[in-house]
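Let me begin by presenting the structure, written as structure tokens, before commenting on it.
All protein chains but one are shown at their positions in the complex.
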Amino acid sequence: MFNDKEASKIVDIIKNFARKHSLWVVAYGTGCGAIELPPTMTSRYDAERFGIRGSATPRQADVLLITGYLSVKTLKRVIRTYEQMQEPKYVIGFGSCTINGGMYWDSYNTIKALDRYLPVDVYINGCMPRPEAVISGFIKLQQLISEGKADGAKRYRENLEWYRENQRKVIKNWRMPEYNW
Amino acid sequence: MEINWSAVLGIVFTPVIAFLVGVTYGGLTRRITARIQNRFGPPFYQNILDIIKLYSKESNINHGVMQHLGPVFAITASVTTLFFIPVIKDSPVFTNFSFNGDLIFLLYIMVFGSLGMALGAGQTGNPNSAIGVSRGLSQLVGYEVPFVMALVAIMVQFQTTSLNDLLAVQDHFTKWIIFQSPFAFLAAILAFLGMMGYAPFDVVIAPAEIASGPPSEFGGKYLGLMLTSRSIFTFAKLVLFTDIFLGGAHDFITLIIKTFILYMIPVLTGIVFPRFRTEQSIRFFWSWPLFFGILAILVVVF
Amino acid sequence: MNSIAYILLITFAGAGITFIVHHLIKPLRDIIAITVAASGLYFVIQSLTEKTKIVFGIADFNIIWGNTPYSNLFAVLIAVLGFLTILYARDFMAEKERLGYFYMNLLFVIGGMYGIVYSQDLISLFFFWEVMTWSSFLLVIYCCKEAQPIGLKYFVFSAIGAYSLLIAIVMIYAQTGNLELSNILQNFGNISEVNQIVIAVLLLTGFGVKSAIMPLHVWAPDSYSISPSPFTALFSGALSKMGIFGIGMVLFKFASHSGYFSYVKIILAWLGGITALLATFYAIFQTDAKKLLAYSSIGQLGYIIIGLAVGTPLSIAAALFLVILHGAFKAMLFMSVGAVYFRTGTTDMNSVTGLIRKMPLSFVTMLFGIITVSGVPPLGGFAAKWMLYESLIQSKHYFLVIVVFAASTAAFLYLYKLIFSLFLGQEEVEWSHVKEVPLLMLIPMLILSAFVLVAGIFPGLVLDPISHAMQYLGNYGFKYETSVLFNEWGNKINMQTVINVIGAVFLIAGLFVTFKGLKKTRYVTTKDIHTSGEIPEENENLTYAVDFYKPFERAIAPALKASIDKIYTAIGNNLEQAFDFLRYVYTGNGQTYAMYVVLFLSLLILFAELIFGIKL
Partner (left out) sequence: MNKNLYNENQTIEEIKNTFHTAEIKLQRESRIIVKLRSDLIPPFLSYAKNYLAFNHLAHFSCVDWIEDNEFELVYLLYSYEKNIVVIAKTRISRDKAEFVTIKHLWRQAETYEREIHEMFGINFTGNDRLNEFILEDWDDIPPMRRDFNTIQFAKDNFYTRPGREDAQDVRETITKKSGEKIPDFAKEFSVRNLK
């Protein structure tokens, strides 16, 4: 028979396999990138064959897909949405805008580096990334999950103060409910 | 005290089998939908992965004790329904408690779960949940009426309210109730479409409008339990319909074939149809299905 | 002296004493009222074992009081509910004024009901009927000035009922020359069939008003909702059952002779069915919790009337089972809504939300109540519904069973709305001060909750007295065991198995969901909901409660267009124009009306010979 360690290892493998193959994406269309999702989901590229599915609410979702630029106003909602998701949860930054501001690099109201505000697990480069790129991003995330490296939620929890400080810097009137574990 | 081991076996294995069959059917539905939409589709075991993933979520939230218990109500209803239906005809293992209940009991225990879920969804305080519940209950009133008419017609025709008696009547395939009382079958199968909640009657959980409706605040283990319950309930309903109309089954292969054929009716309807508004679906249930129901009763009476 | 005399004496005397004590020593008043009700309960239980009769003469008539198994059934209901409502009223009414008046009338109502069920002659029946009507009228108008037109409506319909009763009694006397129940029942078959029908219909009208059969129901919603909650519990739970008591007597004791009665019964059954369906539809669209319950009450009485009118043993058993059960669950629901009113000051379902965590026990009471009403297993409502359906199907009322089923499915809608609007939904700052009601109010609610649970698991315990009552009504027997019910085709339902399975599965699933990831499961407030990332303000009410069933309303809009109340109002308006001169007759002065009544009675006596062919 197994000892405890081996048993928990096997349980972990099963859990990670299930998590990896069942990614429910909360459809928060923040920017123009949202338009790339319909072709990703429908018959041409069919992301569902990897177990990727849209979910209607953050409570049910695993992946927060930031599709494009984030204005400060949207960032507030996205942070809220992220905090309402249940662990384990992953963030995918989608498009150059989330990486370095993209074409909004000099905008007065758009944040330029998403990973300062939310723990990003995978970035998908491009303006716009094609559906192939999106799927490759998801597959990268699946790899990270199966290796146990997709620990964004853990990072967020451990460095909450740093994230909060950055968030508060851009969101001036901070009226967010506290994130309690 | 003497323990009836075959009964214990049945009690333990019936829910497990029901879950596995139901969840596989769910996965196959997604696959079939995908193929019809010219997609490849997820593997057939996708729903199992989803449920395992939901159970393995590390954090869970609830808005209070009613939301905590909502999925419990749902699974209680599913499993109880299953226990009071003879899954395999004349089998000592899979008869379970079917001699202690009858059709009217089944009618009521089937709504027990929806009501419990509705209470759970109500406590979340999410307006989308409440809208979904309002739609769901309204639709329930719609499809229960033709369904009851069909059942009344059958009960009157065979002078029994017991499912086992109905099974005993259908000892040869020419005596299946689908042939003996076709109008009742029509009324019931149209009501069945509403009961399964696929399109065009999926306004309750319309994901794009009301964020999946009643379960919109449920995540993690709660959603997992709900999906488990839904899988079991799907199978229970299919077995119930098979027992009533298609003469039940003596072995699992027959059961799988019959239930799968029945299951394809709402699934295939669902793929090709858009969505009804609530009042449209109620009016639909109170038009043709009601007509068939009245016809079924009239045929029996005269 | 025997128990019945004690019961009537104590209750009526207690009513007077309470009134007097209220003006002398206020704190003693509640204790006396509770003692009176408790001793009433004690003597009712005493009287169950004895079979007694009190006879004394007034003028030429014999006044007879006695108990039968049938009356015992109702007496227990009255006694228990009376006791519990007075217990409940202690804290509920504590801040109100004119409590002497309130308790006196409440005890008079209870006494009047005792009198009705124990009367063995029509004179005292009518007397007690009027006592009950008057005192309940006084309680309806107790609260405020707004209640007066509502009270008037109640009184007008009660008067219609009372007059039909009176005419029926006079006719019975004219035909049989006797007013003692036992004599009448023996001789009733001898009078002509037309008169039998007329008398029965008049009696049914008289009793039907109290049990709010459509189209005689219009007084009920307003009167139920305006009267104080403890009394409403009694009003709906027990007082409306007096009509049922009378209807049961008429249908099985009087109307068993002529063949034409089958038509009366069919009409009555369908009236019951329509009552159940329409009242349910109206209940769905109410915004006031008490009004919703009032309509629900009308609907439930419809089921009882169907059960009685169908008249097979199982259906009568179902009806009488529902009588007891309806008394319990409607009292529970009214008490629970009353508890909400007690703490929040309103019963408007659009404004009160999210009380579940503040009033958990009231919530549990209401939950048990709605599960019972809806007829979902495992509580008592299921046994009643089961017997009713089975009996309807087996007595070939196929379309009636559909109507009943549609009504009882539609009942889920208003029941959910009731519990959702008051207890579930967003928790608002406005109601953050609310806390659970005092213990004395909780005890009655919890006792009744326990009762419906027991009635669900062991319906046989309740069916025992019912089967005795049915023996009295006409030798109806049916098969049942403590927790197993049988229908006429021999199919059965074992409530013990049902509760075991449900309990076991519920326990296993509940433990699983509780202990799975217990540490990481946390409670969040109802403001922390998914709203597309938007953060709701503290005082922002997001509950979806207004127009809750708009889609359903659209679907059944044609059925709702005709409202009986509107028809009456239209008739009333037209009559008002046509009979404008009547204003000179109806002066609005009570003394004038009293004079009219005397005039009417004397005319009746004068022309009695002409009309009824006998000399009074």
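So that you can tell them apart, the chains are marked A, B and C in the order they are listed, and the count of residues begins at 1 in each.
To be clear about the criterion, a contact is a pair of C-beta atoms (placed from the backbone, for glycine too) under 8 Å apart; a residue touches a chain by one contact, two chains touch by 3 or more.
Bear in mind the structure is a predicted one, so any value in this text is a computation, not a measurement.
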(request) Write out, one label after another, the shown chains that touch the chain missing from the document. (result) A
(request) Using the definition of touch stated at the top, determine which of A:Asp4, A:Asp106, A:Glu161 or A:Glu178 touches the missing chain. (result) A:Asp106
(message) Take the complete complex as the reference. Which residues in subunit A touch the chain that isn't displayed?
(response) 72-73, 76, 99-101, 105-113, 116, 166, 169-173
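Rule of thumb we're sticking to: only the chains that are shown with their structure count from here on.
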(request) Report which interface contains more C-beta contacts, comparing A-B against B-C. (result) B-C
(request) Between subunit A and subunit C, tell me the centre distance in angstrom, where each centre is the average of that chain's C-alpha atoms. (result) 58
(message) Taking the mean of the C-alpha atoms as each chain's centre, how many Å separate subunit B from subunit C?
(response) 36
(request) Among the residues of subunit B, pick out those that touch two or more other chains and give their numbers. (result) 57-61, 211, 216-217, 220
(request) Give me the residues of subunit A that touch two or more other chains. (result) 57, 59, 87, 181
(request) Name, in rising order, each residue of subunit A that touches subunit C in their complex. (result) 28, 57-59, 76-81, 84, 87, 175-177, 180-181
(request) In the complex, go through subunit C and note every residue touching subunit B. (result) 354, 356-357, 367, 371, 374-377, 382, 385-386, 389-390, 393, 396, 398-399, 401-402, 405-406, 409-410, 412-413, 416, 419-420, 424-427, 487, 489, 491-494, 497-498, 501-502, 505-506, 509-510, 512-514, 516-517, 520-531, 542-545, 548-552, 554-556
(message) Going by the contact rule set out above, which residues of subunit B touch subunit A in the complex?
(response) 30, 34, 37-43, 46, 49-50, 52-53, 56-61, 207-208, 211-212, 215-220, 223
